[in-house]
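One structure follows; several queries about it will come next.
With one protein chain withheld, the remaining protein chains of the complex are depicted in position.
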Amino acid sequence: MSARNNILARLRAGQTNQTTASSRDELPPLATLPEAQWRSRFMELMAANHADIVETTAQSWQQTLADELNKRQVGSLLLANRAETGALKDTLAAQASAVALQVFDSSVEHWQGNPGSMRSQLFSNTDAGLSYASAVLAETGSLVLETGPQEPRTLSLVPPLSIIVARESDMVSGLTDYMAGRAGKAMPTNLLFVSGPSKTADIQQTLAYGAHGPKSLLILWINDVASSEEASS
Amino acid sequence: MSESNMTQPNFIELTEAVNREEHEFADMASRHFKVRAQMALENDTLRASFRGASDFLQAKRKSVFPDQAELEDLRDRGEAARQRSLANLPELLELLETNLTANGVQVHWAETATQANQIIHGIMAANNAKTVVKGKSMVSEEIELNHYLEARGIECLESDMGEYLVQLAKEAPSHIVMPVIHKNKQQIAQLMHTRATTPDGEPVPYSEDVDDLIGNARAILRQKFEQADVGVSGVNMAIAETGTLLLVENEGNGRMSTTVPPIHIAVTGIEKVVRSLTDVPELLTLLPRSATGQLITTYVNMISGPRKADELDGPEQVHMVLLDNGRSKMFNHPDLKPTLQCIRCGACMNHCPVYARIGGHAYGSTYPGPIGQVVTPQLDSAGGLGANGDMINACSLNGACGEACPVRIPLPTLIRKLRAESVAPVATQHDGTLHANGAGRNRRMKEALIWQGWSQMHRHPAVYRLGTRAMTLGRALMPGKLAPWTNTRSMPKPAAKTLHQLAREAGIASSATSTLTGKSTRTAEAKS
Partner (left out) sequence: MAASGNTRKQPRSYPDVPSRIYLMGTCLVDSFYPEAGMDAIEFFRQQGIEVIFPQAQTCCGQPAWNSGFEDEARAVALTQLAAFEADIPVVVMMGSCTGMMVHEYPVMFANTPHQAQAKALAERTFEFSEFLINVLDVQFENIGHTNSSGAGGDSVQDSVQKVALHTSCSTRRGMGLAAEHMALATRLPDVHVVEPERVTECCGFGGTFAVKQGDISAAMANDKARAMAATGATVITSADCGCLMNIGGTLDKLAEQGECQAIPVAHLASLVKNAMDTSKVVIGRHRSSTEQPGEEGAQ
């Protein structure tokens, strides 16, 4: 405890020397993007960051997913253990029969009762993971993922293709509004903003995708806001 | 591996080239600042790498701040946010500790670099951990964690692409955001080919294609993530009210390091704390834009604890090591406190004309460039002003860094202040106020005498006029050479007459008081 107390004591001594704290605490809030531009800004930024966006509806997104899996010849898909997973598995089994489905329903150390094999399964034998965004940030082009039993951390990280379902109705202007809205609510173990596939420009400022995380990001965009068609035009 | 192919580079020659670079780095690292700078200046490849990177990063940053007024407003906010946090630093640290602990994160405090290393090693020893995979962490570089752990038989692997390559080359990062900025892709191709092996144990095929290079490194590092006992990361912000560690990154290695191994150890400076989630947007808006010209990084990860009972993955233990290493002293210094506002974006080095010429290694410190010149002498582990005297003089005070800083750290002012500290006379050192480490250590008798003489001459106008007059009269006798100036420049020649003489001869009034009192003066003549 002594290091702690020494550090805090030194900081307290320094605090008494300070004349005033910043006098500009009360700046007006950051300007936010007008709602009419949310959708187009998000689409624009995600496209610029090499994400693929496929528009669909609340009724047909599972079919859209099946089509995309077929089109991309995805061999295996990892699904979180959610309420709709059973129905989704049925749809995919019928519409994308070539895709091996796996449900993330036991801990990473005890993959289907087989200790130690899950990590290699996840790292070596899984082509895609399906995640669900809890919110969408327009200004930065970001999807919000909240990890938990239904959204394992590695699901959107390890498989080379990350598929994220996002609803237009979950869109907010950006960081400022989102953070203000979160205030006082419990935090998930990981609160993630995802703004594209993994990338790096560490070698001579040349951009390369798929550094450590997903090489591709596919967004299934559910058009569930009535005016979205007009707004986008 | 078709060695018969004539176009295929020769493995032995490439190995020699890579070894030569390693030796050049080691040689440079062993020299004094001025020699390092000279070596860097003479290395055309190195200079091209830094010039290219500086131009690129400056243009990228400019493209995301199209509106000057908006930029200035954001900088006001960034500065205010940092100052707000610092004004309440001890309270926020206690609040952070309380909330991290409530979230199941174990909090450790380290006054020194050695203590931080001991804490991290202690956690590993208690868990019988043998391998570490590291996300990017400048603080772990600051405390030389790899060195400490490797000496104790622990394997540390850097996983940020740039850091990984630097480690492979047995060098050090040359930039805090882009560690391998000093190498071009041909050099990296040679490095990967000669020193890296694929998961199958084969040499990585030679390729200068960046996608290939990244793909090969990815394959190697994925295996390491899967097997590591511990992940070590830095922290970009720690949020006190929620007990949250915020990390930004593009590659996904930060997420890997903090998610896949069973133990995650975060290490960060005590200045990184902010109060609440609503403090985040202002700083998060500035950090990636200023660093790499991105609106936001690919990933922003806010970690608020280890795996919960019902969760299926994530580390079982999360530790947070809070490091002082001189920061609380900076906090107490009346002029140098703004050092702690830094958010480690690297914009100052991207805009520094000195950094663009000599690169990061010449500074010989963990943090290079303008912020490095300010931070390094103040870190307890870096030898103070005595060991870093040349570094703080390697600045033309051109202000490009201060203009680029997203949180308005007055970097040139701080560099100037450190110079004053480094040559402070004995009386100043003992004036009862706090001084930086090694204050007065660079005060040399000869230089002090020169400035005292200069001051005497310039505080007495008659002496000054005599002196300048003598110089003009003796202009023919001026030496033609005066190193280092005339090594690359012509010798400036004093004019035949000084402006003081010319003005006097032209009858220009010397004093305003006489005209104010209405007396007849030479001003009248001058106006005729």
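Each chain carries a letter (A and B) given by its place in the written order, and its residues are counted from 1.
Basically, contacts are C-beta pairs under 8 Å (C-beta built on N, C-alpha and C of every residue); 3 or more make two chains touch, one makes a residue touch a chain.
No experiment lies behind these values; they were computed from the predicted model shown.
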Using the touch definition from the header, name the shown chains in contact with the chain that isn't displayed. B
Per the touch definition above, residue among B:V64, B:A387 or B:A509 touching the missing chain: B:A509
Counting contacts across the full complex, list the positions on subunit B that touch the omitted chain. 34, 37-38, 41, 72, 76, 353-354, 357-358, 390, 393-400, 402-403, 405, 408, 410-416, 418-425, 428, 447-448, 451-452, 454-455, 457-461, 464-465, 468, 471-472, 483-495, 497-504, 506, 508-513, 515-516, 523, 526-527
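The rule we apply is simple: only the chains that are shown with their structure count from here on.
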Averaging over Cα atoms per chain, report the distance between subunit A and subunit B in Å. 31
So in the complex, the part of subunit B that touches subunit A is made up of which residues? 49, 52-53, 56-57, 76-77, 79-80, 83-84, 87-90, 93-94, 97, 103, 109-111, 115, 159-162, 165, 178-180, 183-185, 188, 210-211, 213-215, 218, 221-223, 225-226, 242-244, 250-253, 255-256, 259-260, 270, 276-278, 280-282, 284-285, 292, 295-308, 310-314, 322, 324, 328-329, 331-332, 334, 337
Mind listing the subunit A positions that touch subunit B in their complex? 3-4, 6-8, 10-15, 17-18, 21-22, 24-25, 27, 30, 45, 49, 104-108, 119-120, 123, 139-142, 147-149, 152-154, 157-158, 174-176, 179-180, 182-183, 187-206, 208, 210-214
